[in-house]
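One chain of protein is taken out of this complex; the other chains stay put.
Labels A and B are assigned to the chains in the order they are written; within every chain, residues are numbered from 1.
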Amino acid sequence: MSLLVFEPRGVVAFFSDFGVRDHYVGVVKGRILKELEEWDGHSLEIKFIDITHEIPPQDVRKGALLLKFSYKYFPKGTIFLGIVDPGVGTERRALLIATPKYLFVGPDNGLFTFVLREQEPCYAYEIDVKKVIKFPYSSTFHGRDLFAPVVAKLLLREKIETFAKPIEKEKLVYLDFPYPLKIEEGFRLSIWYVDHFGNLITNFSKELADKPFEVWVNNKRVRLVSTYAEGREGEIVSLFGSEGLLEIAIKNGSAFEVLGYPEIEIRYSKGL
Amino acid sequence: MSLLVFEPRGVVAFFSDFGVRDHYVGVVKGRILKELEEWDGHSLEIKFIDITHEIPPQDVRKGALLLKFSYKYFPKGTIFLGIVDPGVGTERRALLIATPKYLFVGPDNGLFTFVLREQEPCYAYEIDVKKVIKFPYSSTFHGRDLFAPVVAKLLLREKIETFAKPIEKEKLVYLDFPYPLKIEEGFRLSIWYVDHFGNLITNFSKELADKPFEVWVNNKRVRLVSTYAEGREGEIVSLFGSEGLLEIAIKNGSAFEVLGYPEIEIRYSKGL
Partner (left out) sequence: MSLLVFEPRGVVAFFSDFGVRDHYVGVVKGRILKELEEWDGHSLEIKFIDITHEIPPQDVRKGALLLKFSYKYFPKGTIFLGIVDPGVGTERRALLIATPKYLFVGPDNGLFTFVLREQEPCYAYEIDVKKVIKFPYSSTFHGRDLFAPVVAKLLLREKIETFAKPIEKEKLVYLDFPYPLKIEEGFRLSIWYVDHFGNLITNFSKELADKPFEVWVNNKRVRLVSTYAEGREGEIVSLFGSEGLLEIAIKNGSAFEVLGYPEIEIRYSKGL
């Protein structure tokens, strides 16, 4: 197993369910900077980029999806810090995942499911909590007392082996994100994500579309368009969104408000 | 038409209707940094300043006002990235606007109305999408696939002419922000903006007040004070706010919750 060969450039992309009403997000960042205090921080350029901190509390699935939608757009060397951690303080593992381009830090609860599936090569390490955590520490705020110091160690280019040991990827926790259900003449889709605009993002990706098809929502056919604006005011439309997944949308409106979680099907077009 | 003469210092002021619940804001920033990846990013100091991402979805008017209230307070060389873009993916133009102090990037839908009116000289360019966008790209997320690369080009000091061409300002889209309506003995005001504190910000500016006047809300006279704290608990007051516009406020309360969108009039004081 080879070690990382890139030099971290100091971009820390942070996502969590901490919300922005409390002090948690700021304290984690403060703690990372504090860990670098002794060291000449002036020559290390650290940039915190918040992906989001409004993941619904303890919704690990949503965290995993948001990371999937995000990480490929970040520069080489980015360290992703992901904290959606209902098991904080229990025996759940603390993970470090390394690919040739990126590092990922967070709990072992499925948050990194897509990274582990999509990235090859991809190495997993179990963080040795005793080698990182300092007394006094909190069993309820590992973001501050465990994961922040790990990020600092990575920024300082400490050898991973000094605070973590390799673990087989098969032993990690994965979440199940099933493919669309095959039905007689097409697929029944699941809604993976509802965004801020009320667009319903499904699990149907462009690549699955091997022959002409129609999109049906609650048993009514909807048009497949290529931009949100193509719809008529109030029309329910479908389109492939920015991650290549089929979305249900309404022009200048919220599909979620109108439809909630509707039944969505792909039906193969019938020749005449 | 002269070119820019300043060197961008790497401040990117970003405002949008993306919200902070999803990954969109983080991904745009990640993409800007990724575009600089090949290049020696360590010596370029980039600072992202979020103005807000909570503009109501597709509310271009509110975006234009927020930019008006903000841009003059940023340092020379700031690049403003504004994305409220209901027409994403359609034929609407992508704009770059340059003044001797600032650069502005975003869709041509009126978002830059005030900049275009207030800044002189002020040059407009239409971005040549084909010269910026890379395959594969999304027709629904131009923030990531079009505007982020443009910002990166500006940070790298690429010549604007290599990816955009001058366009006459008269051809651009403007929003109409009318002056207060002249009535017999004064003005009838419009509410331009309701802020987080519930203050009602009107379109009446200090400069229009050429003679003594009174402020009337729903046909009752209210006091004109100079600080929020001057009001009595629960009293409706008026004052000129931080942008010189008349506001209706309630001490330690929300004028919007109490009044909604009331009728507001300026009436000239009558001599005795």
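In the analysis below, a residue touches a chain if its C-beta (ideal position, glycine included) is under 8 Å from a C-beta of that chain, and two chains touch if they have at least 3 such contacts.
Owing to the predicted nature of the structure, the values given are computational and were not obtained by experimental measurement.
Novice: Which candidate, A:Gly30, A:Gly244 or A:Gly260, sits in contact with the chain we can't see?
Specialist: Counting the whole complex, the residue in contact with the absent chain is A:Gly30.
Novice: Which listed residue (A:Pro86, A:Gly244 or A:Gly260) would be found touching the missing chain in the intact complex?
Specialist: A:Pro86
Novice: Please output the residues of subunit B touching the missing chain, sorted low to high.
Specialist: Its contact residues with the unshown chain are 9, 11, 13, 15, 20, 45, 47, 49-54, 66, 69-70, 73-76, 78, 195-197, 226-230, 239, 241-243, 247, 252, 254.
Novice: In the complete complex, which positions of subunit A touch the hidden chain?
Specialist: So the residues of subunit A touching the unseen chain are 18-27, 29-31, 33-34, 36-37, 41-42, 45-46, 48, 57-58, 86-90, 138-141, 144-145.
Note that in this section only the chains that are shown with their structure count from here on.
Novice: I'd like the Å distance between the centres of subunit A and subunit B, where a centre is the mean of that chain's Cα atoms.
Specialist: Their C-alpha centroids are separated by 31 Å.
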